[in-house]
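Have a look at this one.
One protein chain is absent from this view; the other protein chains keep their places.
Just so it is clear, A, B and C label the chains in written order, and each chain counts residues from 1 on its own.
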């Protein structure tokens, strides 16, 4: 029987010039894949290069973490763009990371849409299609990180591209499988024991309990951890330890192509 | 006997958001290759995409026109960067254009260094090496536009990469083959008849007369015209008509690989 | 009897670094007041300084033309900001112009809200109040340019500050007194004879005919002309000539404090 394989993924490279967010190198010791900010909502060429090289040394997958061109708002504000503006902005960021990775002897394996752009892609089918088609026009072999049951997942599947369904270990889900807004109490799970318990349930039973108490099916493909919170490194270590204690193997998406997938639903 | 082939090249895509510089589409009807601003000193993803697609339709080569990240200064100010900052900035811009070109079914054939970065590359051998190595690390098949007898030309040749030696039809040269500074009288040649005469001499005799009156050898590989002056389109048409009347063929660099080159010296 | 006095107003200083929009100096020969872009949606310190000094030499009033911090979108996109972010952004821009004006021996007399920020201020009473209160907190003697019958007008009056009601000579109004969207046919009036006829009716009868054919009351306080269209200078001259032929005097707002105002409605 195959060993279960789980990707642990994190947004990294979110500093800028003199500014730092999170500890990229420490997180790269724990995760198996990283989404690299591409200089629009965060990141800059030097920081991108560092994350790419450190990831390469550790066998960590890298993806383009693409967002709105809005450093002041950290990509969390919706900037009203035409589809053509979004399409070209996606290609621009993806290509920038691709070149830095190529020069470093590494390669981009996936895409991840940040902040307000990501949130829109979950509910707006036209935008989701634009994001997927722009990615596909550059490289149809790229995977796309998705929240299950969203327009982005549907658009990715429709385009015949590979989805990576992410599970957020430290965020509450509602009964429909959506993330509970951070403004709601208990949306953020900060207790490491509770996080470990959720991961255990997700891996052994393929489920997670919603904030209302319902049981939801959940894929174990990819656990997303945060790199920008004060206890990020500690939580990420808990996640990894928990996964490994359950007998699963932490491996980047690109290394587990042959593995049978558990449907999200 | 082979027909002589000459590339007519222009910097394009130098607008930004609501701002326009030059008439990209009109120039693309005349030139055979274009250097596309990559969003650092000028340009943005939408403008890049337009130049790339219009160039593709016309069989015009595109290159990455890479500069300092300084829109306010249009890349004409030296920004003191480390070699590592420059290397990653070159890759970032080149990759951004590469992805936009790939999605549009076109491809990047060459590199051109803009403004203050270009000027430094002519005289600083370390910087020239950094620029060439960054380009090479992404794609050693790219050509690099050079002014003959500069550090950039030497670094390109040393790296085993292809140079494209440019001739500026509307700029005076001094006895050493350097461009005369725009601050000096007669540095800019604005009379179209004089421009036509210089091109004729360059193509038929392989020479240009310096501002001091000396005869300099000059390659006919590539004539650089400007796209950002009031009479840019008229001058570019004069250049093309002159080249064609002499029996030469206007062709992008990438289409004339087999052609014997006339040494610059 | 008093001579009728009309302010002719224009948005100026909308270039940036190497980029130019409109001919600031030519327009300053025609208008009596100018709204100066303050470096967020357009403009930069050098351009601001030039407009301020040229305005000062000609006795032209200057106002702060405040917008979203979005050069790429020219302030025409709604950037979702908190009221606190908007308040401090207004103060920042206004203060920047104030200091440049002070150093040049000129002074800021009014405020004008640009693009998407202005459009929001017409319909959102809370935003209108924030904009007015931020202005008032710096200097309650400033006037605020308004479109009549908008939330911005109401908020300005409620704060006890002076409104300047603008008439757009080259834009169609609907029956409710709102500007017809540029996307609708005939929203833009480009015929100079028609523009002259509208101004004549507005000044002699205090009315304008809506796109549906209704007669609307219209204040003659301030005619807004555009500086960024190809025929901007010609249209502005037509406006001024028409006003003067009718026996009215072109004068900036700050010079006509004693004049009886004609109510907008």
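To be clear about the criterion, contacts are C-beta pairs under 8 Å (C-beta built on N, C-alpha and C of every residue); 3 or more make two chains touch, one makes a residue touch a chain.
Computed from a predicted model, the values in this text were never measured in an experiment.
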| item | value |
| --- | --- |
| Residue of A:72, A:141, A:175 or A:215 in touch with the missing chain, whole complex considered | A:72 |
| Contacts of chain A with the absent chain, listed as residue ranges | 15-21, 42, 44, 71-74 |
| Residue numbers in chain B that touch the chain omitted from display | 69-70, 72-73, 77-81 |
| Residue ranges of chain C at the interface with the undisplayed chain | 39, 45-46, 48-49, 84-85, 87-89, 91-100, 102-103, 134, 137-139 |
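We adopt the following convention: only the chains that are shown with their structure count from here on.
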| item | value |
| --- | --- |
| Approximate Å spacing (C-alpha centroids) for the pair chain A, chain B | 40 |
| Chain B and chain C, separation of their C-alpha mean positions in angstrom | 43 |
| Approximate Å spacing (C-alpha centroids) for the pair chain A, chain C | 46 |
| Sequence positions of chain C contacting 2 or more other chains | 72-73 |
